[in-house]
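What you see is the complex with one protein chain gone and the rest in place.
Chain nomenclature is as follows: A and B, assigned in order of appearance, with residue numbering initiated at 1 for each chain independently.
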Amino acid sequence: MEKITADVVIVGAGGAGLRAAIAIAESDPDLDVALISKVYPMRSHTCAAEGGAAGVKGADDSLENHFHDTVSGGDWLCDQEVVEYFVNQAPRELVQLEHWGCPWSREDDGSVAVRPFGGMKKKRTWYAADKSGFHILHTLFQTSLQFPTIKRFDEYFALELLHKNGKCRGVVAMEMRSGRFFSFQSSVVIMATGGGGQCFPFTTNGAIKTGDGMAMAYRAGVPLKDMEFVQYHPTGLPGTGILLTEGCRGEGGILVNKDGRRYLQDYGMGPETPVGEPVLKTMELGPRDRLSQAFWHEQKKGNTVETPWGDCVLLDMRHLGEKKINERLPLVRELASSYVGHDPVTDPVPVRPVIHFMMGGIDSNLNGETPMPGLFAIGETACSGLHGANRLGSNSLTDLLVSGRRSAERAAEYARKAGEIPEDPAMTAQSEDVVTAIRELLQQSGGGESIAGIRREMKSTLEEGAGIYRDEEGTLKACEKIAELRGRYGKIEVHDKSNVFNTDLQQALELRNLLDIAETVAEASLERRESRGAHQRLDHVERDDEHFLKHSLAYRQPDGRPRIDWLDVTITRSKPGVRDYSGGKSE
Amino acid sequence: MSMRQMELEVMRYDPEQDDEPHFQSYSVPCEDDWAILDALNYVKENIDTTLAYRWSCHMMVCGSCGMMVNGEPSLTCKTFIRDLPDKVRIEPLENFPIERDLVVVLDDVMEKLRMAKPFIIRHDEPPPEDQEYTQSRAALYKFKQYTMCVNCMCCYAACPQYALDSSFIGPAVLALAHRYNIDSRDQGKSERLDLLADHDGVWECSFVGACSEVCPKSVDPAAAVQQMKIDGAKEWWKQKLGGGKS
Partner (left out) sequence: MSRQPYVRPVSKTTWYMRNGRYRKYMLREVTCLLVGVYCFLTIWALAALAAGADTWNGFLASQQNTVMVVFHAFALVYFLIYQAFDWFKLAPKAMPVQLGEKKLPDRYIIIAHYVAWAFVSLFVFWLTGVI
């Protein structure tokens, strides 16, 4: 097995990983960066984000507003010093991206335009039509090409963390095209591998989002935080789960049920606002958790529309007109027309809630530091406490930048202090063990379980047990079932024995990652006996600040099952209150 | 939703087993609204787990799933079976070496991306860190189209010039260089000129136009290349007449 040393190893080359890599290369050209990615950087799932990135812009807005929107949007489970830092840094990072060439949409005067977004009191979402994530990713990737100290390892699949005496020492990865294994040895690893929406059946997440970084950290003893908080985006295309951005509603699109009623007014988000004149933090511009929950109730009441792909509500954008749709939402038009045959210019588009984002992730802080020294986590794979119990739309793209740069500063400092990587036979041995286990997996046969079969069962289990609404019985059943699937995983057979681009083996290893994080989602959902943000319990319908104003921490136990522990939330200046999305009517 | 039985003829190649590629047929029950990618995923899940191909987003933006569908370079997530006959031939993108099955080796173009210097180059100081550049919408629309490239490499698979001589920089990379050249924030045009006006640059293009015809994102790289030729020629004359770089 080949050994590669680097001052800093970054796993994942999406928005967060690239931003961190650039920050290190810019600040200290003496540090070697190894940027490992399962796919070519421009394939990373950042590209699929549509709506935009939040950062205060304009005189009528303030950092204070952004802070309070984020904290109340997160149902007060946010760590407020993280939010404080985030809202402060957001504008600077977005301007930086502009200087790097991001083609942001513009106002008449040539300044960057902002659009309204759900749960935000003011217009502060910077956007590049409806391909904001795509442009951010490509801008970062292209910008990164000027730095010779960033050494990319594209299509290297990271397998396990290396660690010794509780400290992070690197990562083992497989080069997909050769099947060769590499031991990346470093005192610093930054995890930037994204979320794991693929553990659910119906998701906006691409096939690559299998929670690899979370699972690696979890297996290495690092806790996963707030895993019960999984965000449903209210407007996904039925069938495929393709995202239709919140920008559709930001621009004035409305949601109606089968009777044409704008049902959100029946769920505390009214009063009804005039069609085509969206009012911030009201109706369609409520937060994602509330909107998705409203769908669930409408479905129970029989108010949804039946479509060939199941029950839906309708997203009506016809009143925006063809010109505005073409200018602001061209991808949405293309996607809706191609995949469900409804052109938003002429037809309402059927939509339904779809798994979109994990608020939870590797336990980390403002600096991206995790409980394991030398291991940092950023972006969706991390849980710094920024998003709390429900992320506001357009906060995550900005988080990639803010957390990417911040962690890079700290990681660089850590790497400089750590100095040269010593030759360590124990690390080589640890790497060999990882490879041996994979070779055994590749050899085993006759167990009778299939990768696709277990994956399907896992997905449906999680949807049933840990969907929009949960209860004790359902989550308990899900926990048992996933533990069972984890057992049956031992009997899978990898049919492809080739060393070259073995996607069968890759899917097997991804499934193991998914099972690990799925179990933490189910277990944390079971243990949080309250309703908060994206976690709604039918048997504990109220928020319970007395017992659960805490982060959950899932630790892996020796038998593989998670143990849930709790951690206090940092509250600086916003005491838990009532989330108000009635357009200020109840203030 | 009604079903339709499709026959997929898929090119297979495992370098550890095969001397050369061959075709394998799969009969796939497809739903009406499926894309070719859905059919491949069906094969992978239900018929043959050894089939190797790249994909991720299934929404036309990640650019992973470019393949030849009935001889045409296509993003398979936006190539719908409703537009195809019952029998479909799927091959890896042409003009690239085949790594395995439908996976091709992209090293060459990935390296060329770097050569295009696809980032903002400034000679003047940029604005302070809290102040953005002003850019009119007209200035944005001038280059916007060329920012839409998803690097699916379909244009390279369509380009006969690249097929005959892979030292040609090629459509997507040239279009990307053009995108920065005409961005009002950039001042690096002269630094990109040497490479692009070189033998392997724009003049190697003989304007077949196939790249633009197959582009799934309507980027129109052929247009970018022709505009660069005009720019390059203008620059040459300027130097001849003005006696120095402008």
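One rule holds in what follows: a residue touches a chain if its C-beta (ideal position, glycine included) is under 8 Å from a C-beta of that chain, and two chains touch if they have at least 3 such contacts.
Source: prediction; values computed, not measured.
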Contacting the left-out chain in the complete assembly, out of B:Y13, B:Y26, B:W55 or B:Y156: B:Y13
Candidates B:L84, B:V105, B:I121 or B:A197 - the one touching the absent chain: B:V105
Residues of chain B in contact with the chain not shown: 13, 15-16, 20-21, 71, 94-95, 97-99, 105, 137-138, 141-142, 158, 160, 163-164, 206-210, 212-213, 220, 222-223, 226-227, 229-230
Residues of chain A (touch criterion as defined above) contacting the omitted chain: 177-180, 499-500
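Keep in mind that, in the parts below, only the chains that are shown with their structure count from here on.
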Centre-to-centre distance between chain B and chain A (centres being mean Cα positions), rounded to whole Å: 28
In the complex, chain A residues that touch chain B: 39-40, 42-45, 47-48, 91-92, 95-96, 98-101, 103-106, 108-112, 131, 134-135, 138, 142-143, 145-146, 154, 177, 206-208, 239-240, 242-243, 308-309, 331, 334-335, 338-341, 450-452, 494-496, 498-504, 507
Touch list for chain B against partner chain A, complex: 1, 14-17, 33, 44-46, 49-64, 78, 80, 99-101, 103, 105-106, 110, 113-114, 117-120, 126-127, 129-137, 139-140, 143-144, 147-148, 150-151, 176, 180, 183, 185-186
